Every structure is written in structure tokens, then in C-alpha cells.
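Every protein chain but one is kept in place in this view of the complex.
And now, chain A:
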Amino acid sequence: MASVLTDRTSRAVNTYTYTSRPRALPCQRRRYRDNFLQEEEPMRYGNIMYDRRVIRGNTYALQTGQLPGQPDPLELQRQQQAKRRALARKRAQEQLRPRTPEPLEGRKHVDVQTELYLEEIADRMVEVDVECQTDAFLDRPSTPLFIPAKTGKDVDTEILEGELFDFDLEVKPMLEVLVGKTIEQSLLEVMEEEELANLQAMQYAYEEIRNIELAEVQRLEEQERRHREEKERRKQQQWEMVNKHKETSQKIAARVFAQRYLADLLPSVFSSLRDSGYFYDPIERDIEMGFLPWLMDEVEKTMEYSMVGRTVLDMLIREVVEKRLSMYENKENKHQSLRPKDEHGGPGAMRDPPVGYGFQKQSLSHTQKPLLDRDDQRMSYDGGPSQERKYMEEGELLGQSEETAIRKSLGKEEL
């Protein structure tokens, strides 16, 4: 386990490490005679897998290969046979050799020293010289193999139990797991991708149709809107046209009517103007404006004079009458109880005619007013002088009515 832990930094595949790596010993001299195959020995150190010295494969059916430079098996067999014969002969000779008889029952042969002086037999070997002579007619056996003495350094590699393994066998379950997991994962991913691709394709188709439909809807909306707007515009136009039509006809009618109405405007204007006296003869106007007022003023003055005169006269008369009345009343007061009725009748009688006069005058004045009004309206040239006369008459009447009115008021004041 320690080796595994320290291997973290080493190459990925290697889960094995050494404290001293096994290597072929570098040796310059030729170790074996007739060694034609020496060049095969790789000089590099390295993988134990590729080392010929390491046994691979079945270990229970080992092939003992020959060391290079050995004699062939036939010679080997002959050698073995010779050896066997020698051995057999040796055994036969041994049997012929005289031996000590076997001990009797209950006894045992023991080596005993029979000399005088006992010797300690320690490591002094019993030496026996034996001569031997080979058979005269035996073949000379072949020279034995020359195995040179071992020289150089020995280097070991300790391989603990369970460290040597067969890579192919060992790797199989791991590979199964790794590859299995990878394939499982990739299958999953591929299926997922396929599913996604299918969904994408469906979505694509759906999007197409959706876009088309949406565009269609928008187009129709737009069309609708345009048509509606067009309709609105046309309606508007039509309405405006109708309006204009109506207006125009109204205008024409109004124009015609106005024309007709105003057709006799001009003559009527002229006539009314003429009637109101805007077209005047300058001389006539001058007479009217200048001469007549002066004349009237003069007339008025004259009348005033006469009126003033009459008024004075009236006042005189009045004073006289009053005086007489007061004198009379004073007298009457003395005889008041005798004649109450006559007094009432007197002033009453006095009052009635003026009252009657007043009514008359009032009616006259009433009739005067419309005359005056009409005259204001229609001042015609022909009616001018006659009106002058009327004015004078009326002025007289007016003066009279004024007189009586004054009298009436005086009378009222009295009472």
C-alpha cells in the first residue's frame, strides 16, 4: 500500500513501484562459448514483462529450454545412458565387496578402538585409498559441461506475494467497469440529445406555423384597419360633400331670395328717402329752414304781445272783479245765513263755462296733437302754406285755451 501511495506522482497506468528496479546486469565479457545469440540480450533495463528471464504463462507445464551452446539432446541422452551404466556397475561391484557379517540377534556391531592407547577420533577422517580403473574397452566419455564460475554481482528484486500479475486478466474487470460506465453515460447523453433534437424539430415546425399565422393575423388586422379607415374617410368625404351641397343650395336660395327682396329695395329706399324729405330742393329747404322759423318766431312774438296785452287786461278785470267780489262777500258775510246757495251757484256758474271751454280746448288740443304728429312725419311741400294758416288759427285757439286755463287755475286758487 505504501508503494501505491507513493506512486501518485508516477505515471498513471503504473500502480507498482520498486525501491530498486530490476535490471539486466551489464557484463562486457562473453560468458558462454559458441554464444551466437548474445546479441539478443537487450542491454536496456526495463520492463519485467519483456524480460526473457521472467516466466510467463503456465507455470505447471514448464518447458526447460536449453541453455545456449549446449549439446543436442541425443548427446545428452547418451551421456545419461553412460551415467546410468556406470551407476549400475558401481552398484554391482558394491554388492560383491566383502562386508562384515550381519550382527546376531540382540547384538550390535560397534566400532571399537582396540589399540593400547585410545585415540580420540575427532575429525580425523578415515582415509581409504581406493583405486579404480576404468574399463579398458569403454569409450571415452564426453567432456563434461564447462560451467564457468559465477562472477560479478548479484542483484535481487523482491517480489511479494500478489504483486506479480497478469495484466490482461487483471485489467479486464476494471476495463469493463470503466467502459461500461462510459457507455452508460454516453448512451444516456445521446438519448437526451436525440430527445432534445426531436423536441427542437417539433418546436421549429410549430414556430414556423405560428409565425405564419401571426403574420396572417397582423395582415388581416392591417387590412381591416385600412379598409375601415378608408371607409371612414370616404364617409367623411361624402358627408362633407353633402354638407357643401346643402350649404351651396342654401346659399343659392338665400341669394335668390335676397336678390328678390332687395330688388325693390332700391326704389323703396329712394321713395322713402324722398318721402322723408332727404331729396329736397335747396331753395325750398332754405325757405323752410330759414324763412319759416323766423316767420313763426315773429308770429309768436306778435301773438305773445297780444296775449300779454290780453293777460294784462284780464288781470285788470280780475282785480276789479276780485275787489268787487270781496266787497260783495263782505256784505254777504253779514247776510250769510240769508243767501248760502247763490254763492255756490255764482262761482260754480263762473266755473262751468270755463270748464266747458276747457273740455273743448282739450279736445281741440287732442286733435291738434295727431295733426302735429302727422305733420312731423310727412312734410309735404304742398301742405305747407295751408298748414301755416292752420297753425295761426290753432295758435289763436291755443291762446284762448291758455287764457281759460289760467282763469281756471286762478279760480281754483281762489277757492
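Convention: a contact is a pair of C-beta atoms (placed from the backbone, for glycine too) under 8 Å apart; a residue touches a chain by one contact, two chains touch by 3 or more; residues count from 1.
We take it that contacts and distances are computed from a predicted model.
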item: Omitted chain, identified by the protein name its UniProt record gives, among "Protein asunder", "Nicastrin", "Radial spoke head 14 homolog" or "UspA domain-containing protein"; value: "Radial spoke head 14 homolog"
item: Touching residue (missing chain; options A:27, A:55, A:183 or A:317); value: A:55
item: Absent-chain contact - pick from A:18, A:165 or A:328; value: A:165
item: Among A:77, A:218 or A:336, residue touching the chain not depicted; value: A:218
item: Residues of chain A in contact with the chain not shown; value: 15, 55, 59, 159-166, 169-170, 173-174, 177-178, 185, 188-189, 192, 196, 203-204, 208-209, 211-212, 214-216, 218-219, 222-223, 226
